[in-house]
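Notes follow once the structure below has been shown.
Only a single protein chain was left out; the remaining protein chains are all shown in position.
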Amino acid sequence: MKGRGLYVYALAYLIFLYAPIVLLPIFAFNDSTVIAFPLSGFTTQWFAEIPETPALIDSVQTSLVIAATTAILSTGLGICAARAGAKYDFPGKRPVLGFIMLPLVLPEIIVAVSLLVVLLGLGLSLSSWTVILGHTLICTPFCIAILNSAFGNLDPSLEEASFDLGETRFTTFRLVTLPLVMPGIISSLLIAFTISLDEFIIAFFLTGTEPTLPVYLWGQLRFPQKIPVVMALGTILVASSVLILAVAEYFRCRGIARTGGKDTGGFL
Amino acid sequence: MGGNEVLAERARNWGRFARSDAARGWLLVSPTALYALLLLAAPLATVLAFSFWTQDFLDIDRTFTLNNYREALAEPLYRELILRSVLIAGAVTLATVVLAYPIAYFVSFHVRPERKSMWIFLITIPFWTSYLIRVFLWKVILGFNGVVNTSLQGLGLIEEPLSFILYNPNAVVITLAHAFAPFAILPIFVALEKIDRSLLEASRDLGESRITTFFRVTLPLSVPGVAAAVLIVFIPTVGDYVTPRLVGGPDGLMIANMIQTQFLRLNNAPMGATLSVLAMVTVGVISLVFLALLARWLRVKQ
């Protein structure tokens, strides 16, 4: 009985979670520049306008480059930290790893302004690179969280066995460790990519002359007539995010199955 | 001869150190640690330094002064913004955690194990879709001609559109409670998953009902997850920028908006830095007090 009450609550909660996202395609196909009810008719006009907006295309390209670079950098840094955390006991391990994870609980505005102050102080001009630096900083903790479970589920005796059977530290990593944590690495890349693609505040503060997609969207939200196009673009973004996440989840589960671990669920 | 032995002994000790966990661990963690040091520790230290300096037109006057702090604490607007940020973040945290607990409980205790992953996946999807667009859509939902008002009017429940749901702190709370839902659900879920199910059976066996078992066993054991959820939601929400800007209206603006204004509009980096430091200190102090009270409460319970 109690279970059923909870089930109803869970469904209601899911509706709350999905309410805004469900509206997105509705307004994307709505034949009106006013984003409000009642709906006026069906159109694909807004989708057709996307490719005809060069500034938007540019911002998408900028964002993709930044997201891809960030994904690679933060996953690389994440591998180092997660591996060190899972395999070695060293003095100061907890404070160091705790400090690396700090951006997870630091208000992003703080990260953004402090980076801005330093970069300007050093006389560096703002560009995509400065955004990448900031995004890598905030994505690394997420990558570590994902990679921790990949490295943590790895039975240390597998590496020892390889070492014992004549492989060196390096070849062991290539032949045993890497194949077994690869699913975790892929899902880490995808998560960092998604976070960077969506991140606004740091990009807002650190972007140069080429705005990222969220920064571009932010500018557009002020002009009502541009909003239906934003809705259309948002629909595409949501669809691709869901796709990327489904792939990430698939690899994460496969990684867990492969190392013979137990599913603890979730990206965090 | 003796010298050679000392050297050999040293080489041996160095070899043992280089092969030790400590050396390997430090070597491996150093790129990431260095990155965090350069791009997090150094910038935070710089912000702290700026808060003691003064803006002198286009230059920064680097003489140490506490004037910024005096000014910030004397100015009612800043005080109010910080207070409001904390109150809104507190309300968001309360709403999010209270709403999230039953969901985490449901997924952990009432969903079959093989379907748990799917539920968690369903819960996390909205979180990964464009934050900016999500916040904007709440504006659409809560707006004058929004989903809520047109539906309620259509049903004949209200005559005039409700105005208390947009461009005020309520709207900020609703929107942020939505945005941070997964951050609250996941830690609580993980804590609940770790509870040994035989403890619940033992409690039932010892005469407790389902409900008293929940309050005497399940809830206390899930406290670490709840604490993590509270901090993970509270800390970033205090500094949220987008939501107050889009749905908050003039009465819903928060400290982050003022920090942005100081840095980018008023070109007063030292004051922006001072407000940042004040915001961080406030958040830090509240978090530590929360943790201390929690630890004390848990000890009392024992």
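We just call them A and B in the order they show up, numbering each chain from 1.
Just so we're on the same page, a contact is a pair of C-beta atoms (placed from the backbone, for glycine too) under 8 Å apart; a residue touches a chain by one contact, two chains touch by 3 or more.
Here is the rule we use: contacts and distances are computed from a predicted model.
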Chain left out of the displayed complex - its UniProt protein name, from "Spermidine/putrescine transport system ATP-binding protein", "Cytochrome bo(3) ubiquinol oxidase subunit 4", "NADH-quinone oxidoreductase subunit M" or "Aspartyl/glutamyl-tRNA(Asn/Gln) amidotransferase subunit C": "Spermidine/putrescine transport system ATP-binding protein"
Chain not shown: contacting residue from A:V176, A:L206 or A:L237: A:V176
Absent-chain contact - pick from A:N30, A:T62, A:T136 or A:S162: A:S162
Hidden partner chain, residues of subunit A it touches: 155, 157-158, 160-169, 175-176, 179-180, 258-260
Subunit B residues touching the omitted chain (full complex): 12, 15-16, 19-20
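Everything that follows uses one rule, which is that only the chains that are shown with their structure count from here on.
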Approximate Å spacing (C-alpha centroids) for the pair subunit A, subunit B: 17
Footprint of subunit B on subunit A - complex, ascending: 2-3, 6-7, 9-10, 13-14, 16-21, 23-24, 27, 34-38, 76-78, 80-81, 83-85, 87-91, 93, 96-97, 99-100, 102-111, 113-118, 121, 133-134, 136-137, 140, 144, 194, 198, 200-201, 205, 214, 217-218, 221, 230-231, 234, 237-238, 241-242, 245-246, 249, 253, 263-268
In the complex with subunit A, residue positions of subunit B that touch it: 21-26, 28-33, 35-36, 39-44, 46-47, 50, 99, 102-103, 105-107, 110, 116-117, 120-126, 128-134, 136-138, 140-141, 143, 145-147, 150-151, 178, 181, 183, 186-187, 189-190, 193, 210, 231-232, 235-236, 238-242, 246, 256, 259-260, 263-264, 269, 272-273, 276, 279-280, 283
